[in-house]
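Structure, as structure tokens:
Every protein chain of the complex appears in place save one, which is left out.
Moving on to subunit A:
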Amino acid sequence: MARMKFLCDADRCIECNACVTACKNENEVPWGINRRRVVTINDGKPGERSISMACMHCTDAPCMAVCPVDCFYNTADGVVLHNKDLCIGCGYCFYACPFGAPQYPKVGNFGSRGKMDKCTYCSGGPEVDLSPAEFQKYGSNRLAEGKLPLCAEMCSTKSLLAGDGEIIAQIYKERVVKRGYGSGAWGWQTAYKETIAI
């Protein structure tokens, strides 16, 4: 089985935000929720980089560990998903997540955040694959259709890579060797406790 990961090649990201838009449209994400976002570090300074960030589908995911109702689960592809029927909207996953991935549909005083929403790696949720209920709660299930997440699929500079961790790491390695530099696989040490040795 593949171990699905994301890799953002920051030296290629042009901050076009197409991944953000694609994600919102493909999954019909509610207003105010961004499953993916592009963060620009060192903005306007030397060394400026833009990095597209969403749920990294961590190995030994912190959200899964702290959830008081155990609503998270790992798919066979290593994707971290959650069951919205079980989520109580406590906000703990957001406190634990190193990437700020969990989102809530409401502002949230008195713990009224609503059910948590996050990137599903375009692979739906615990409902029957490609069912209307699944789409309504979790959005698209492209993995069930044999496709990769739309954000990465339509990235114009192929900065954002999605797919089996070993394959995308290999692609990235080849790029770095060829062009002679690389910002590294952002988030990989934090999410997967590994880095890509060049």
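Note that a contact is a pair of C-beta atoms (placed from the backbone, for glycine too) under 8 Å apart; a residue touches a chain by one contact, two chains touch by 3 or more; residues count from 1.
Rule of thumb we're sticking to: contacts and distances are computed from a predicted model.
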Q | UniProt protein name of the chain not shown, from "Formate dehydrogenase gamma subunit", "Methionine ABC transporter ATP-binding protein", "ATP synthase subunit b" or "CoA transferase subunit A" | A | "Formate dehydrogenase gamma subunit"
Q.
Using the touch definition from the top, which of A:Y138, A:Y172 or A:W186 touches the missing chain?
A. A:W186
(Q) I'm checking contacts with the chain that's been left out. Which of A:M4, A:V20 or A:I168 qualifies? (A) A:V20
**Q.** Positions on subunit A contacted by the hidden chain, ascending
**A.** 10-11, 17, 20, 32, 34, 37-43, 46-47, 49, 51, 53, 62, 65-71, 83, 85-88, 90-92, 94-100, 108-111, 113, 180-190, 195
